[in-house]
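Below: the structure, in structure tokens.
Missing here is one protein chain; the remaining ones are kept as they sit in the complex.
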Amino acid sequence: MRGGPESETTTDERHSSQVAFDVNDARRELTLDNRTTLLDALRERLGLTGAKKGCDHGQCGSCTVLLDGSRVKSCLVFAVTLDGRSVVTVEGLAGPDELSPLQAAFVAHDAFQCGYCTPGQLCSARGMLDEVTRGWPSAVTDDLTTPAELTDAEIRERMAGNLCRCAAYPHIVAAIRETATAR
Amino acid sequence: MRPFRYHRPAGVAEAVAVLAAEPQAAYLAGGTNLVDLMKLGVQRPDLLVDVTRLPLDAVEELPGGGLRIGATVRNSDLAAHPVVRRDYPVLARALLAAASGQLRNLATTGGNLLQRTRCVYFQDTGKACNKREPGSGCAARHGQNRDLAVLDWSDLCVATHPSDLAVALAALDAVVEVHEPDGPRDVPLAALHRSPGEHPERETTLARGALITAVRLPHLPAARRSAYLKVRDRASFAFAVGSVAAVLDLDGDVVRDVRLAYGAVAHRPWRAYRAEEELRGRPFSPQLAARAADAELAEARPLRHNGFKLPLTRAITVRALTELAEGTPAP
Partner (left out) sequence: MTTGAVGQAYPRLEGREKVTGAARYAVEYPVDGVTYGWAVPAAVVRGRITRVDAAPALALPGVLSVVHHGNAPRLAPGPEPDLWLLQEPAVHYRGQLIAVVVATSLEAAREGARLVRIDYDAGPHSTVLTADHPGLYRPDQVNPSYPTDTAEGDFDAGYAAAPVRMDATYRTPAYHNNPMEPHATTAQWRDGRLLVHDSNQGAAPVQATLAELFELPRESVRVITKHVGGGFGGKGYAKAAVVLAALAARQVDRPVRLALTRQQVFGPVGYRTPTIQRVRLAADTDGRLTAICHDAISQTSTLREFAEQTAVYTRSMYAAPHRRTTHRLVRLDVPTPFWMRAPGECPGAYALESAMDELATVVGIDPVELRIRNDPAVDPELGRPFTSRNLVACLRDGARRFGWAERDPTPRARRDGRWLVGTGVAGASYPARSRAAAATATARRDGGFLVRIDATDIGTGARTALWQVAADALGVPPERVEVQIGDSDLPPAGVAGGSMGTASWSWAVIRACEALRAKLRDTPGGGPSDGEVTAEVSTADEVRDQPALPRYAYGAHFAEVRVDADTGEVRVNRLLGVFAAGRVVNPTTARSQLIGGMTMGLSMALHEEGVLDERYGDWVNHDLATYHITGCADVERIEAHWLDERDGELNPAGVKGIGEIGIVGTAAAITNAVHHATGVRIRDLPVRLDKLIGLSGLA
């Protein structure tokens, strides 16, 4: 379909919304075009450019953030749906003065090269470790009825939604394993 | 992406009424497929009715057995549900084999069933696709069709249904609860999706405005011995090039009951009734399983690039059933 008739029925008012949600523990209130994804709201409206746009279609994982504690791909979430909800981005992972253990482990293990997928890897790993704590199984868990042990194969499977073209995968796995063991 | 209005309905009836009144409206649930297609320009709704906050997010055990899964239960929550893991491993496995952890945290039960084909021609508005634009032709029929259908396709469309969950639900004889403008009704999963035929743009048997509210699993003790086997082109997330959902109930070595469904072979999740018939009442053997798959695939018509799906589907049928028979299903 093409533009003319559609645009006549549109008005700014009806195509935008006021939204209030928490980002890294701070309440943010925005008037947003309904089409704005969480990723674009973070990057273009809130100046939080940590979450990255790698594919914009949920296929690479670079935009991963935590939404009410769950890891999600922020490029597939319209921000207008988020009223009252809570988002944590990579900018919210560290303490005021020091890196979180996961971030420190990523640096120590050289779990990245170009760094573009890294914020997504970190948020994904953080969400994934919480999933493991909740006893969630994965596709490689042998016995679905008992909590999975976090082997390297489990970490690889659970982190498979975050592509890294530099291929720091084994170092990402090592950093996560170390963090999980220390928990 | 076309500008759209956004509405959060207070209840199911209101949601259905709004959608029925607005010809260009669409439901928004997890968004993992719809947002993607809106960005591609494949879907261009002018109103999104957000159903994620409707009270449809419970998993309840039914009196007398069985499970009722709310339509907005997230794929990851469902896969992790203790009853699903214990009583319906085929379902948990299918969910866990699909997409990535981040997508499973968004994607819903109802939305998963209604996802659109991943045929690359459907997704590219610069290419001919009868499903996207009726009458424009099917570029896939004589194009790159390695990932597409071998069964039940028509000259107008050779797309496959991409869902893993739907394949498991087909095998489990799940029932889909929908709310239509005329009121609620039950639709057997096996009757939810259509063959492409003359109208590949019509993908389900649901009325315009219908909202899936829940999926019901029957009481099926045999499903404790069930498996989902998915083959894909890499170990990391990818859509299936072949998959099988299987429930096997043996009496000694005789097949008392069996449920089989295939993914990645047709426009809908493919319940393999003929194969089941071949198996039922006979002593199980891998050879029998192979014969059963052959019976199911006898009418298959592979396209230029996907002939391998026949031996593949046969192989995973044999493996899934044999492992179930031996009591050693592996992930």
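Per-chain numbering from 1; labels A and B assigned in written order.
Quick note on the criterion: contacts are C-beta pairs under 8 Å (C-beta built on N, C-alpha and C of every residue); 3 or more make two chains touch, one makes a residue touch a chain.
Just so it is clear, the model here is predicted, and its values are computed rather than measured.
Checked against the hidden chain, the listed residues B:Y6, B:W153, B:F239 or B:W270 yield one contact partner: B:F239. Contact between chain A and the unshown chain involves residues 2-4, 7, 10, 12, 33, 35-36, 40, 43-44, 47-57, 59-60, 62, 89-91, 93-94, 99, 103, 106-108, 110, 112-119, 122, 153, 155-157, 159-173. Although one chain is not shown, part of chain B still touches it, namely residues 1-3, 39, 41, 118, 120-121, 124, 126-127, 139, 143-144, 146, 231, 233-239, 241-242, 286, 290, 308, 311-312, 314-316, 318-319.
Note that in this section only the chains that are shown with their structure count from here on.
Annotation: 26 Å between the Cα-based centres of chain A and chain B. Chain B makes touch with chain A in their complex at residues 1-6, 28, 31-32, 35-36, 39-40, 44, 46, 48, 50, 52, 76, 79-80, 82, 85-86, 89, 92-93, 96-97, 99-103, 105-106, 235-237, 330-331.
Every residue of chain A that touches chain B in the complex is listed here, in rising order: 1, 6-7, 9-10, 14-15, 17, 33-35, 37, 56-58, 61, 64, 67, 70-73, 75-78, 80-81, 124, 127-128, 131, 134-142, 144-145, 156-158, 160-163.
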